[in-house]
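For this depiction, one protein chain was excluded, whereas all remaining protein chains were kept in their positions.
What follows is subunit A.
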Amino acid sequence: MSAATRSRPAAAPPVTAGRWDDARFEAERARVLAGWRTGAEVDLAEAAALHKRRPALANVPRKRAWGRETGTVLIQPYGGVTTLAGHTELVRHLAEVGEADIVPTTVDSQTRNLKYASAEEALRASERQGKELLNGFPIVNHGVRGARQVVEAVEVPVELRIGTVVPQLACEIAFAAGMSSVTAGPIYYTAHYSRDTGFAETIANWQYVFRLIGRYAELGVPIGLQIHGIGTSTPFPNTLLGAAAVLETLIAAAQGARSFAVDARLMGNLAQDIAGVRAIREIVEEYVVRRFGYADAAITIDRKSWGGKYPEDTARAFGIVCYNAVSGVLAGADEFIANSVQEGVGIPLKEANADTLKAIRQVVGVMRGQRAALAGEEVETEVEHMKAEMRAILDAALDLGQGDPALATVRGFQAGLLDIPFAASRHCRGEVMVARDAAGAVRYLDPGRVPVPAAVLARHRACLERRAAARGRPIDYQTIVDDIFSISRGFLVRD
């Protein structure tokens, strides 16, 4: 682990969402850029000039704003391989054959954990053997010069995809290379990409990136964020995601970020998933724009497909991909972030990845202009309940954090007001338990300490009781496990 990026000053500043002053940022910056030799290639002014030379729609925030204005649903795949030649070819294929609107640069997990020396070894071995040995693109090793070749290989904008609690140097390199968005933020990555790192430390590390985005904004270059909130890869209520997304967005906005694509995830039940997109959009706007006053924040909602186990059979995976597309369009999602049909196989081949995008594009195209909306009582009730629940969680957490979203995050997780099942982090209590009801909708089996309003909880419990009654067996741990695997087996529930 590079001591340069990891070590903090003896007395860590108190947890607050307050904007970093220049002295703190500059001191931290010197340390971050010294983390690997390519840090020296970063030059903010020169990078800003490069961004400005690119066409307007080669910038992620502008592309997202354009999509929203014109009603064009954007499609972005995942993807990253080890070598520069391989990755350049990949993004080109995704842009040209897959017609991706935004191309990804997914970073490998050695880099995500600051193991630059071993990433270097694997990179050299990959080049020698003509193989892709890492699970992503080691952007820090490739440096600004290498990453620029990726950006310049395509006309569409590039988003850095990196799940990590130590994002600073990778983001410096990516932005300096002309990439114009990054997947964030501190809550999701503490919960699922670390074991020991606390929320306060991750918040500070990400505040650095958010302030860097603020610096670029001051130079006239918008850089975007894709906000994950707190999802997980087993069935979970999208309300937990939405509440955490509000906190992550507020923490980022305080440092000067303004473009937010917020996730909503497919769980499988159509009515609930449509409600999820709508409820998250409304709550993020309510808190970020109205309550906290970021009137110039641009907010879009992207639909993530099922994030858990996939079938290995790609034909069946196409079924999931297209179902997600239908549900996302009905919900009014602005963008799809698309797992490939080889999700259950391994790092996808570029051809399969591009084919996935074509399948989504086909669904979106056929549905365009139909204005079909799955409304009706079920969706409306779900939206209202979801909003009430997110407000209850947020207000309780913000209360505990004296109105400060960073403090609310730290204290909220300590108190279990914020929680998620199956987290990697020991800082998540993991007391909340969920299962599917008979129609596959995700319900609280046990809310733990999450302040779910009584009426919402009562409805969830009644739904689960109906499933238990219908099959004549209680909902237990084995049910939770079955629900984790169900989509990969071809259904939501089969009792």
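Rule of thumb we're sticking to: a residue touches a chain if its C-beta (ideal position, glycine included) is under 8 Å from a C-beta of that chain, and two chains touch if they have at least 3 such contacts; residues count from 1.
We adopt the following convention: contacts and distances are computed from a predicted model.
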item	value
Per UniProt, the name of the complex member that is left out, chosen from "3-methylmercaptopropionyl-CoA dehydrogenase", "Protein-methionine-sulfoxide reductase catalytic subunit MsrP", "Electron transfer flavoprotein subunit beta" or "Glutamate mutase sigma subunit"	"Glutamate mutase sigma subunit"
Options A:T72, A:N113, A:Q149 or A:Q414, residue touching the unrepresented chain	A:N113
Selected residue (touches chain absent from view) among A:K52, A:R195 or A:K358	A:R195
Contact partner of the left-out chain, one of A:L33, A:A47, A:V91 or A:L133	A:L133
Where the missing chain touches subunit A, by residue	109-110, 112-113, 115, 118, 122, 132-135, 163, 192-195, 233-234, 308, 312, 345-347, 422-424, 426, 477, 481, 484
